[in-house]
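Of the protein chains in this complex, all but one are displayed in their positions.
Read from first to last, the chains carry the letters A and B; within each, the first residue is number 1.
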Amino acid sequence: MAALTLEKLTVKFGGLVAVNELDLHIRDGELRCLLGPNGAGKSTTLDLICGKTLPTSGRILLGNQDITHLPEFKRARAGVGRKFQTPTVFKDLSVIENLEIGRSAFPGVFSTMRVFRTPIRGRIREVLSLVGLEDEIYTKAENLSHGQTQWLEIAMLLMQDCHVILMDEPTAGMTAQETKQTASLFRELQGEHTMIVVEHDMAFVRDIADIVTVMDCGSLLAEGSITEIETNAAVREAYFADTGDDHA
Amino acid sequence: MNKGFSIDCIGYALFAVFVVLIIPWSANYSGYDLNVYARYLVLGMAAAAVALSWGTAGILNLGQALTFGIGSYIMAMHLKLKASGAQAGGMPDFMVWTNMEKLPWFWEPFQSVSFTLAAGILVPVAIASLIGGFMFRGRITGVFVAIITLSFMLAVQLWIISEQRFTGGQNGLTGLATLELFDWSVDVYGLAFYYMVAGCLLVVLTLGLLFLRSKAGLVLRAIKADPERTRFFGYDVSTYEIVAFAISAGIAGIAGMLYAMILGFASPTYMGLSLSLAFVIWAAVGGRESIVAATLGGIGVNMAEGRLSDLFFDQWTLILGVIFIVVVLFLPRGLFGLVMDLRIKLESHFMANPISRMNTSLDKHRSETTASQREGK
Partner (left out) sequence: MYSWLNEIFIGLSLTSILLIIALGLAIIYGTMGVINLAHGQFVMIGAYVAWFLQSQFGIGIIVGLPLIFIAGALLGLVIERTIIQRLYRSPLDTILATWGIGIVLEQLVRGLFGSDSRYVARSEFLDGNLILAGIHMSYYRLFIIGFALFTLAVTWFLLFRTEFGTKLRAVIQNKEISECYGVSANRVYAMTFAYGAGLAAIAGALITPMVSVTPTMGTKVVVDAFLVVIVGGVGSIAGTAAAALMIGEASAWLSYLLNETTARILILLGVIVLIRFRPQGLFPNKVRR
């Protein structure tokens, strides 16, 4: 069964068509990488799926559920989680508090009113050691390093434990070591979770991708395995089209 | 949520001792002074109401005086009816003067004490929920919330002033009887009344703290930091905002009811911009992030006004304005912020303690991390 389906999804901003009749079928448990040159509409597609932007036309189906017109928080409850391009954590809150927010299985106000402690055991402990933040439990998020903040956001998503996870450039600003760790983490998550990853780091993509979708100018350009994509002429043109010169 | 609880408890205990023991002792357990202190406590409660939604959730309610004023009018209506038993149809005097034929239907239920007490909390909560829903479901934030709450308050204030036959108009409701709570005739100059006020304050603060220290309070802080991000985790931000807004209103309503008893009248003057901003000032001086600090701000500023306005009668308002500017500029977290910063400094000097470690050794940690990152690359 498809975990996520986009049907002729379109969004226009004034005259600009940012996403153009995009059709996407993502199977349950898949790890789909979304590639494309700058301005291709990748982040916008993620925005559309999680509800940050509303489409001009088209449909979004989560499993069998039409979520096209649901507000963001309902989509999150239905099982869509999003990691943003620039790490977006709650700067005034500590690491453990951020994770507690991530733990949103019971998000209603009358449920949260009854929770007073975050016991540091079980899942939370697991996640903390997975992302290497066990020593920073009470540190305010704004005092973390860039890499640590990325990790914190990933940790929050792990706590959220939603079925479909949207990752927007998860390794941006990470060291090589951290990127490797992220790759192994993703491989672990795959299967239980369905993931859509927007990335530019090709080594990372090769490491984790099942199927790769390439976008250009808001439309789907090519789809297939990594090798198929790399040898696709249209893709090469889209990436290198305007430049006559070398760019490293 | 987890941290610092025991230290905070000490603070709360000190506050309770201050309110329950120290103040009555200094007023010699009776008389005019006690009434004045009760008034300070009530105003402190109003400041706490503002701080709850402002400091935690970032919702600046410039119309808090509205819910406060409604609470006081509700209590005053009950007490006015009690005092008007002898009149034709049990109507208050101003209704007789304005040639009303009989008591309007919406006045009737206030004959009952229980109804009055319930209404004094529930009506402000209901109004706040409606206005809150109107605003927050539309994702209105920040300045616009301030303006809408302000405008609504002004509109209601104008209505109350204009509908003299229903509300007593500009003069408000005066000549109130004494409240009788289940066979206890409440003497507002007595010790029992002071303890009732103090009790209400402590109960309100306790419930407020329970709410704010729970995960719900944490979610509100997340909303203040980044409402959109909070939504992406599945939280219905507008519901949280409405709840915080409504709780503040309920607290203000209780404070309003007590205020009407203390003053002996209710007036539309206390439903205006000046009082709303006064609440905000007191919360800012005390520290908007902590409802207990905000309460102290309210008590403290009013106490200072009481003492100093005799000395500096003409200049007190001026001084207040200057204090306010200074606080906003240099003490954005109020005196509470000052105390917190001092505490961290002291701890890092004298104690090896997780709280100090987390903040002061951070720089060391960061430089170590960056160094290893550079090596890793």
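Everything that follows uses one rule, which is that contacts are C-beta pairs under 8 Å (C-beta built on N, C-alpha and C of every residue); 3 or more make two chains touch, one makes a residue touch a chain.
What you see is a predicted model, and the numbers here were worked out from it, not measured in a lab.
Looking at the complex as a whole, the chain kept out of the display touches B. Touching the missing chain, out of B:L154, B:A177 or B:L335, is residue B:L154. Of the candidate positions B:L273, B:L308 or B:I344, contact with the hidden chain is made by B:L273. Across B:L220, B:A260 or B:L320, the residue that sits in touch with the chain not pictured is B:L320. Contact between chain B and the absent chain runs through residues 60, 134-135, 138, 140, 142-144, 146-148, 150-152, 154-155, 158-159, 161-162, 273-274, 277, 280-281, 284, 314-315, 317-318, 320-322, 324-325, 328-329, 332.
Just so it is clear, only the chains that are shown with their structure count from here on.
Separating the CA-averaged centres of chain A and chain B is a span of 42 Å. Residues 1-3, 211, 213-216, 218-219, 221-222, 224-226, 228-237, 239-240, 243, 354-355, 358-359, 362, 366, 369-370, 373, 376-377 of chain B are the ones that touch chain A when the two sit in their complex. For chain A in complex with chain B, the touching residues are 50-52, 71-73, 76-77, 81-82, 84, 88-94, 96-97, 100-102, 104, 107-109, 112-118, 136, 138-140, 143, 145, 147-148, 156, 160, 175-178.
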